[in-house]
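Since the structure comes first, as structure tokens, the remarks are kept for the end.
Shown here: the complex without one of its protein chains, the others still in place.
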Amino acid sequence: MSVSQRLVRFFVRWEAVLVVLLVGVFVLNASLSPFFLRRINLLNATFNFMERAIMALPMMLIIIVGEIDISVAGTIAISSTMMGLAARAGAGIPVMIAVALGTGLLAGMLNAFIVLKFRVPSIAVTIGTMSLFRGISYAILGNQAITGYPIELASLGQGYIGNTLIPVPLVIFAVLAAIFGVTLHKSSLGRSFYAIGNNAVAARFSGLPVDRYKAVLFSLNGLVAGFAAVLLTSRILSTRPNIATAWELEVVTLVVLGGVAITGGKGTIFGVLLSVFTIGYLRFGLSLINVPSQVVGIITGLLLVGAIVLPGLFEKLSDRMIIDRQLLPPADPDTDTAGS
Amino acid sequence: MRRNQSPIAAILARREITLLVIIVVLVAAVGIRAPRFLQPARQLSILNDTIILLMLTLGQLAVILTAGIDLSVASNLAFTGMAVAMWNMVMPGVPMVVLVGASILIGASLGAFNGVMVSVGKVPPIIMTLGTMSVYRGMVFLISGGAWVSAHQMSESFRGFARFNILGLPSLVWIGVITTALVYVFLRFTRSGRELYAVGDNATAAGFVGVSARKAQFKAFVLSGAIAGLTGLLWVSRFASAQNDTAIGFELETVAAAVIGGVSIMGGSGTVTGVVLGAVFLGIVKNALTVVGVSPFWQMAIQGAVILVAIVANTVVDRRNQARLSARRISA
Amino acid sequence: GAEAPAEDGTLRIGLLVKSLGNSFFEAARDGAMEAAAELGDVEVIYQGPSTPTAEGQIEIIDSLIAQGVDGIAISANDENALVPAAQRAQRAGIEVISFDSAVAAGGRSVHLAPSDDELIGRSQVQAIAEMIDFEGQIAILSASSTATNQNAWIEWMRVALEEPEYANMELVDVVYGDDLSDQSYREAVGLFNRFPDLRGIISPTTVGVAATARAIQDEGLVGQVELTGLGLPSEMRQYVLDGVSQNVALWNPIDLGYAAIYITYHLLRGNVEAEVGAVIPAGRIGDIRVGEGLVAVLGEPFVFDASNIAEFADIY
Partner (left out) sequence: MADIVQLENVRKYFPGVKALDGVSMTIRSGEVHALIGENGAGKSTLVKILTGIHDPTSGTILVDGEPASFRTPHDSQAAGITAIHQEASMFPNLTITENIFMGHHLRNRFGLLDWKTMEARTRELCERLSLAISPDTLVRDLSVAQRHQIEIIKALSIDARVIIMDEPTASLSLKEIQELYELVRTLREQGTAIVFISHKFEEIFEVADTYTVLRDGKYVGNGSVSDVTTDDLVRKMAGAALDRLFPERTPSIGEVALSVQGLTQAGVFEDVSFELRNGEILGFFGLIGAGRSELMQSIFGVRSRDAGSVTVAGERLDPLNPRKSMAQGLAFVPEDRQEQGVILDMSIIENTTLSSLRAVSRFGFPQKHTERSVTEGLAKRFSLRAARLEQRVAALSGGNQQKVVLSKWLATQPRILILDEPTRGIDVATKAAVHSFVGELADQGYAIILVSSELHEVLGMSDRILVMREGRLVAGFDSEDASAERVLATAIGAAAVEQGA
């Protein structure tokens, strides 16, 4: 393979494009703002997108098995609300966390139940439960806010590891990402998820417990949403029913920009990690030079589209190169197939 | 098989009927609580309130039929609405016909951008329109500089455009009816319309008979965009105010209306009748909650629950019909 | 506390609003720019999230901290949720005040209220009472149920309605239009349906009051259902002139932004201390007194009616 071919081949991989984007974001931001590359700023900036980043992990699995969960933000709202009620009732922090996790889990299980029991497309079901979950928060809280969380709670969502400058949520995200990554890419479970996403019928006929895995993933998504609710609540130390508004599409955006096919069966943890930090730091960098938020929206939107178009272009290019090569008189038929 | 089914069973097997029954029950239930709700004037006002959702959902239908989705409709609406409102503000003399044409054109161009990137650039529709959802929304801010266009900055004819009366019905309703009829004819009686179904149902098979998936996707997005543009004008005229967050969050509502109306999110199946019922259903739910006097804090939860029930009921009934059909195969 | 100003002596102050693309805040920005021009050594950074969320505002506060601004004036989407971020800013030596919509006491020094909550609540009730001759059913159409300033005003309206002169008026419902045109419109129509004898609506929110006016007009209820509220003159001009609403009130958002910058500036320069009783000079507006709870009140809401609204409509 020639150098140019190898280069083209490299860029066919989605992740390669994302790496370039991330580097580009860093270079651009560093040249535009002197504050960007400060370590403390880079670390602190993560506080603002870690809940969504954490949500992107189980969402990635759900999308890989060919489903989707639009109700995550609603789940965060209801989990935070329940957690707040627990706090009001005088519960300690462990109980509060347990309540949030439990609520999220229940919400996820409800999604799983409706999707799997009635065989309704998950996008339809979760559009409904999105309103239902958030609606329950409104019904409970009305125009009230829950405040007065114990200040110790803050050490979770806005705290640092020991005396370092490393944010707690970032570390939690790193640990979760490692677990999710290993599971997805190395374990037989992950292999099964890909199989299910590619062809659920064939997966079932191959003896994989498709429905059980999907139920687990929906529940897991709810559970993690409950956890995201804990982090967010601890970060803002209050709860209102409009908490995490419109996050559902942001989480989905993180996942699909990471190269996870919305039709299922394709995507890597590496891509999602890159997408999380690309978007996160792009937004942070642009806000450092005070670009209006709407313009930030335009830029991230174009980035999303561009990141998809580019690998496709490279792929076309590389296919053409390979076919061109074949059209030359075949020197050695063996290398011909092996080289592909 | 159809042929040995009784006519009544054939009617009941239609998915739309389930929804119609649900709607009738809903209206009756609300009517018992609040008899005023049943007055023709009220029903007309609900219809009026539902038209824009209905029109957008028709565009959404076209895209979903090709196994796509258009999440940029609401942003498109906001942008086009702002653009024509600003034009009207700057040049109040420009006749409405021109603005109508412009709104359709602007909307169609935004749709065409989606369409080109999806069909030629091979960007999955959901990603493309997630992107343009924020791009178009940001563009509203760019052209308006963050300011609104208010009633007094609009010409009399602009403000009155969505509500002047023709034969006892507001123009908004007429436009909705005409759009619905046109989309119906397009989907039922033109090759391009049928090709949307073909492409969404089985893209490979469509390729085998020379139906281009790319062209179909492009057309669907242009149609969706054109309708979104027109509704932009209607929205701004109806509320006599063009704002930056006009119709924010409306995109998921159109998807919900389509899904409730029995449109298969996988593509290839869905009808205009279903969409009309789906949009009307959502419109009734929203209006009924304000009329019945449910605590405002409960509205969202109830709306979510009702949507869930409708979707589940619709799917389950459909499945039961399917099962009946296949059981009959063996015995036939 | 005042931190050493930037090297060239220019103070950088962030004006953080609820969301960008809102006419009210665009006017406040104009006022802020005016103040900056007068003061000379101030640079205003106008920012806000694209949708009115607390999370979006927190993100911006963090970026303002990272770029080392000197002061931040916030109109908060959520008084509590912003507190931790605002405290982070304070710890970084940034002067944080709130204006228009408060940050809870722990997260700011001074709050610049456009007007006194009680005054707003009472004057709105008085306005609608005069329109309906102190008799009949009224309703309130608010923004979102989570908006704290709205809720404070509504509480005062309820209190005011206890007064004997309003004995013949009945508050039948409070509904929420979420500051969305279509939702507000629908809620207004819902009120007409549910309460055929409804006489008046108070809508203390700019989007809501305009949408309600439109709904009254569309339903042919002009004269039958009266309307007042807090509305931008530009948005409401048409309806006031058409007689849909006899008058609406609002403070001057330009002055609000203007004063917010002056207050932040003087606190930063150490010219005044943030304490009850402090008097802060605010350019053409004159002195502003910091009252109980470190709340400074800009003034009384200004009432726009057919005689004067056209004049203000061109300004904001």
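As written, the chains take the letters A, B and C, and residue 1 is the first residue of each chain.
The rule we apply is simple: contacts are C-beta pairs under 8 Å (C-beta built on N, C-alpha and C of every residue); 3 or more make two chains touch, one makes a residue touch a chain.
The structure displayed is predicted, hence computed values, not measured ones.
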item	value
Among shown chains, those touching the left-out chain	A, B
Residue among B:W87, B:F113, B:Y197 or B:F221 that touches the chain left out of view	B:Y197
Of A:A203, A:L257 or A:L310, the one touching the omitted chain in the full complex	A:A203
Touch list for chain A against the chain that is not drawn	186-189, 191-192, 194-195, 198-199, 201-209, 265-266, 319, 322-323, 326-327, 336-340
Touch residues of chain B, complete complex, unshown partner	1-3, 185, 188-191, 194-195, 197-198, 201-202, 204-212, 264, 268-269, 325-331
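We take it that only the chains that are shown with their structure count from here on.
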item	value
Graph class of chain-chain contacts, one of line, ring, star, complete, other	complete
Shared-contact residues (touching 2 or more other chains) in chain A	138, 142-143, 246, 292, 294, 296-297
Residues of chain B whose C-beta touches two or more other chains	137-138, 140-141, 146, 244, 297
Contact set on chain B toward chain A in their complex	71, 117, 121-124, 126-128, 130-135, 137-142, 146, 244, 249, 252, 255-256, 259, 265-266, 295, 297-305, 307-308, 311-312, 315-316, 319
Chain A - residues contacting chain B, complex	70, 114, 118-121, 123-125, 127-136, 138-139, 141-143, 246, 249, 252-253, 256-257, 261-263, 292, 294-298, 300-305, 308-309, 312
Touch list for chain B against partner chain C, complex	34, 36-37, 42, 45, 49, 52, 137-138, 140-141, 144-148, 150-153, 159, 163, 235, 238-241, 243-248, 286-287, 289-293, 296-297
